[in-house]
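Okay, so here's the structure we're looking at.
Omission of a single protein chain aside, the complex is shown with its protein chains in their original locations.
Note that the chains take the letters A, B and C in the order they are written out, and that residue 1 is the start of every chain.
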Amino acid sequence: MKNQPLVIADRQFESRLMVGTGKFSSNEVMRDALDATESEIVTVALRRADLSGGSDPYANILEYIDAEKYLLLPNTSGAMNAEEAVRLARLAAAAGLPKWVKLEIHPDPTYLLPDPIETLKASEVLVKEGFTVLPYINADPVLAKRLQEVGVAAVMPLGAPIGSNKGVVTRDQVRIIVEQATVPVVVDAGLGAPSHAAEAMELGADAVLVNTAIAIASNPVRMGQAFKMAVEAGRSAYEMGLPEVIDGSSATSPLTGFLNA
Amino acid sequence: MKNQPLVIADRQFESRLMVGTGKFSSNEVMRDALDATESEIVTVALRRADLSGGSDPYANILEYIDAEKYLLLPNTSGAMNAEEAVRLARLAAAAGLPKWVKLEIHPDPTYLLPDPIETLKASEVLVKEGFTVLPYINADPVLAKRLQEVGVAAVMPLGAPIGSNKGVVTRDQVRIIVEQATVPVVVDAGLGAPSHAAEAMELGADAVLVNTAIAIASNPVRMGQAFKMAVEAGRSAYEMGLPEVIDGSSATSPLTGFLNA
Amino acid sequence: MKNQPLVIADRQFESRLMVGTGKFSSNEVMRDALDATESEIVTVALRRADLSGGSDPYANILEYIDAEKYLLLPNTSGAMNAEEAVRLARLAAAAGLPKWVKLEIHPDPTYLLPDPIETLKASEVLVKEGFTVLPYINADPVLAKRLQEVGVAAVMPLGAPIGSNKGVVTRDQVRIIVEQATVPVVVDAGLGAPSHAAEAMELGADAVLVNTAIAIASNPVRMGQAFKMAVEAGRSAYEMGLPEVIDGSSATSPLTGFLNA
Partner (left out) sequence: MKNQPLVIADRQFESRLMVGTGKFSSNEVMRDALDATESEIVTVALRRADLSGGSDPYANILEYIDAEKYLLLPNTSGAMNAEEAVRLARLAAAAGLPKWVKLEIHPDPTYLLPDPIETLKASEVLVKEGFTVLPYINADPVLAKRLQEVGVAAVMPLGAPIGSNKGVVTRDQVRIIVEQATVPVVVDAGLGAPSHAAEAMELGADAVLVNTAIAIASNPVRMGQAFKMAVEAGRSAYEMGLPEVIDGSSATSPLTGFLNA
């Protein structure tokens, strides 16, 4: 029995695991790891303009991501405010990338936490311009609602700071976001182990986005597979409904009469 | 890349998911769920003697467990002390079951928690009699060591009380048991969701045993598959090594120069 | 050795426990409980205008709060947006209350979670009008910074939803807020037990605000004392510096030679 497909803005996906493209040791490794995840959505940074394509070793990253196979989801990582993020998104669209954008606006250089005000502002602009907007946000249920009202296609609350590997430390807030959401909820950032991804799915997230944990693994292909399985397992469990946590206990072993026959 | 096999007492297993046979709605459902887990070790209770095989609907449970496919692991669930447990194990062996035993001695009717003293006592007796003994224990590192010294084939610390679905609440102790163990460590009891099983494996457990969460799922076959995937994912991650939890953060997105070319 | 005083907007307080006035069984009980907390800041709701003072049993709540002893901190609980909150704050000031305001804007009726956008907007207006503004916010470090830039006198991140008694579930975010804050950080909401208040202080919060847990206790006076002690204990520990959590262990008992003399 298969898991339900994920639908974002009328586009349907079998996979509920989105993957980032940062920190891989090489583009070849990245390509193989993406393949192993069976992901259908891959995000790539549209970083600010101080590098020329010629000299940047990652300039050709897009050559390693098959646009037939993956929805390329440009992200605005590095944008410090709404204006910068909007500009990056427009440039990407002008360059022929899909008119989807993972909106990341994080003025804070230490924890890369997103700015709620600028994110809402940029979302308003980009939605009006016809973008499919997926904003990366703090796990703030009211902000998630306001973004929905503005017309974003999904919300991407963080599980923990980017690269922290702490798991879903925001589980209480994520649960509320899921309960109130009318668009898909994608837990993004902080998922450092397969169990974290499974937990996010069990909480009711519609998808997760993983990057660092796969990219820096000793074997990114294998770690990609591990996350793929964990996401499917967590989603299956959520669709079936998990049993409640209980404080007493009860025997699980059936009686076997054969000894007494 | 495949996970390493599990070796218990010179016997090798591909699967690291052991399954219990209690609480399934029917033997047919149980059989199909076991199949879905791809488990190779299945535990069955050898309960006390007040039921005749004829009238017990579960009396024929063994007909539904293919002894070619699974190692049948009799358990002493229901035993209140070492004497009862030893007697049950001997009866099982006399009846032709494998000379393996999951030793469960839990005098407490509420939480079904294991008795450390009786468990050590019974282990000593059964090891001497040639049994392959896998004792179910509280997550007590010193007890685990003493049982190893006595010659048990594995230790099975609980994650949380049986049927509680709380996950690995004993994670700190399990980590120490794993660090000090010279025999396989199997986390048993309390694992209510795939993420729990994945976490146990990521902590370094050699295997997990799951029963209730699969048996009472709305779709035990599908839940069996979910646990199977979660266990594999968690084990893979453990074998590769997981990144450390860190308190700062760092950007994960690579630079993309294409816009500036 | 006494704890350091708390300074908010040039006013100094010995107590780091702020108390709310909702849900007490009577005004007399409230008065006695406030007294027991030794609090110096008490917050009172300026609810929307559909009640006449005459018929409201709580209309005379202010008669029970000694303005010599406590700084009365009006709050805008019930405000759905910035405009309503600003109007309430102005009315309070016009009525002669202190020009301090705990800014609460929570459009969500279920969890009473605060709205980041409206809160920033109202803060800007009220700061300009000379109010000492203490906004209640989600535990969002970037929002906290932006509010500081606007000139608020403190930030009040939630520990958990109001009335949930869950404790500091936002501990990871609170830690970052504290690390980056240039104004006092007051953990507000969710603190259901003395240990929660102590933990918030140990994390580095400058103060906490407690209401429900004291108001609905079987003995609010005694619970008020308990929170007072917990807050002082947690603050003391923070000022001294707590030892790091370590994974190994070491003996704590000294050698005693008297037996061998």
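Keep in mind that, in the parts below, a residue touches a chain if its C-beta (ideal position, glycine included) is under 8 Å from a C-beta of that chain, and two chains touch if they have at least 3 such contacts.
Because the structure is a prediction, the values reported are computed rather than measured.
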Visible chains that the absent chain touches, using the contact criterion stated earlier: B, C
Which residue of B:L62, B:L91, B:V169 or B:M240 touches the chain not shown here: B:V169
Touch criterion as defined above, residue of C:A85, C:L112, C:L147 or C:A207 at the omitted chain: C:L112
Hidden partner interface residues of chain C, rising order: 1, 20-24, 43-47, 49, 51-56, 58-59, 61-62, 75, 77-78, 88, 91-92, 95, 104, 110-112, 161-166, 192-196, 198-199, 202, 211-213, 215-219, 221-223, 225-230, 232-234, 236-237, 240-261
Touching residues on chain B - with respect to the absent chain: 106-108, 111, 113-117, 120, 138, 140-143, 145-146, 160-161, 166, 169-173, 176, 180
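We take it that only the chains that are shown with their structure count from here on.
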Graph class of chain-chain contacts, one of line, ring, star, complete, other: line
Same or different residue numbers at the chain A/chain C copy interface, by half rule: same
Where chain B and chain C are represented by their mean Cα positions, the distance between them in whole Å: 46
Inter-centroid spacing, chain B versus chain A (mean Cα positions, whole Å): 32
Junction residues of chain A - those touching two or more other chains: 111, 161, 166
